[in-house]
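All protein chains of the complex are present and in place, except for one that has been dropped.
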Amino acid sequence: MPAAAPTADTSAPFSLPVRVYWEDTDAGGIVYYANYLKLFERARTEWLRTLGFSQQRLLDGERVMFVVTDATLRCIAPARLDDRLDLTVRVSRAGGASLEFAQQAQRDGTLLAAAEIRVGCVQRGDDTLRASRIPAAILRALV
Amino acid sequence: MPAAAPTADTSAPFSLPVRVYWEDTDAGGIVYYANYLKLFERARTEWLRTLGFSQQRLLDGERVMFVVTDATLRCIAPARLDDRLDLTVRVSRAGGASLEFAQQAQRDGTLLAAAEIRVGCVQRGDDTLRASRIPAAILRALV
Amino acid sequence: MPAAAPTADTSAPFSLPVRVYWEDTDAGGIVYYANYLKLFERARTEWLRTLGFSQQRLLDGERVMFVVTDATLRCIAPARLDDRLDLTVRVSRAGGASLEFAQQAQRDGTLLAAAEIRVGCVQRGDDTLRASRIPAAILRALV
Partner (left out) sequence: MPAAAPTADTSAPFSLPVRVYWEDTDAGGIVYYANYLKLFERARTEWLRTLGFSQQRLLDGERVMFVVTDATLRCIAPARLDDRLDLTVRVSRAGGASLEFAQQAQRDGTLLAAAEIRVGCVQRGDDTLRASRIPAAILRALV
């Protein structure tokens, strides 16, 4: 599993600054690893908002939502309470029904965690979470 | 990323039953994916306890703790409020300073999510989280 | 606010044992206070289940759900990783559209946290969360 170590992504088109709060930490004194997935999602959500899309409106209007189908997380160095993290978002692949993202958490340019996230577009209320086409307006905004 | 679909692991030596509560779900009406990492960790903790080890005692006594360094999560089918999940734990590799686990979340034998988790052993209070040898008693208990 | 200190409730009709995991703790080395609300809810959910009710079925069938409208939490002594907590549930008031609970978290009979929780019954999908009558079968089961 430990392949070549990733390096800080300096060409990322979008970055969200966040602060580490008590809620993000655990008794080890560091950010609890599962919480990186929450932090990375905040960044994707804000990235989507900069493109003009709100997920609640996608739910209510287009009746679609994005669900994470695959996530790979690598924790490289610990983050602590009060740290300021920069969370980057880069689209690594855009398909008709799914998107893949490469994301990083950096502190002052030092890479602390990296993730690859694959999200699929599904119909709201479809219990099987069957793949659905990503709204064309979103795909157009990506290019 | 979507390789061969995993199948339900029926030979797993340890399984923890858990229930899905409101806290585990999100506005999509299903278990929030990041929370699977929490659920899977509960199972590893209880598995470790069946071997006779408490992580708080490891922290206080041996001054070591396990930290997750790599996690890969695949969400296959949604879990909902009140579902009963069985969380399996299988050690896929045991090194001197790290362990790798293959875990699954099943509902009535149907595979809903799978994860591979790599944990490293580190000294408590070591800000660099440098690898430390896993206590011999634990390694002995694994064989 | 610091009124008379509550004492461990020894007559509680329902108690759920839970274990403290990493996810429940924070960098202070203790259970993060907000997480007590999650733990207490697990106990209410299991108490409701012993009465024969599943909240997912209430959502799908009766189209109602319970939402917490008021919560008061008192943290008395810290809980730590690997602690085993007993979470008690006592109905302190049952109205036509709301229920009030007194709950405690104990460790070996020592009171660590106490809460009073008021939940209201609301129609699913009603954006205003207007009060709705509690299904009669539930009220009957309470007496």
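Descriptive notes on the structure:
When the chains are written out, they are named A, B and C in that same order, and each has its own residue count from 1.
To be clear about the criterion, a residue touches a chain if its C-beta (ideal position, glycine included) is under 8 Å from a C-beta of that chain, and two chains touch if they have at least 3 such contacts.
Worth saying up front: this structure is predicted, and the values here are computed from it rather than measured.
Across the entire complex, contacts from the unshown chain go to A, B, C. One of A:59, A:76, A:91 or A:131 touches the chain omitted from the figure, and that residue is A:59. Think of the hidden chain as still there; on subunit B it touches residues 22-23, 25-30, 32, 34, 80-81.
Listed here are the subunit A residues that touch the chain not shown: 19, 21-23, 38, 41-42, 45-46, 49, 54-57, 59, 80-83. Residues of subunit C that touch the chain left out of view are 1-2, 27-30, 33-35, 37-38, 41, 59, 65, 67-75, 77-78, 100, 116, 118, 124-125, 127-129.
Rule of thumb we're sticking to: only the chains that are shown with their structure count from here on.
Note: the chain lying farthest from subunit A is C, by mean C-alpha position.
One inter-chain figure worth recording: subunit A and subunit C are separated by 32 Å, centre to centre, where each centre is the mean of the chain's CA atoms. We define each chain's centre as the mean of its Cα atoms; on that basis subunit B and subunit C are separated by 27 Å.
Counting partner chains per residue, subunit A has residues 27-30, 34 touching two or more of them.
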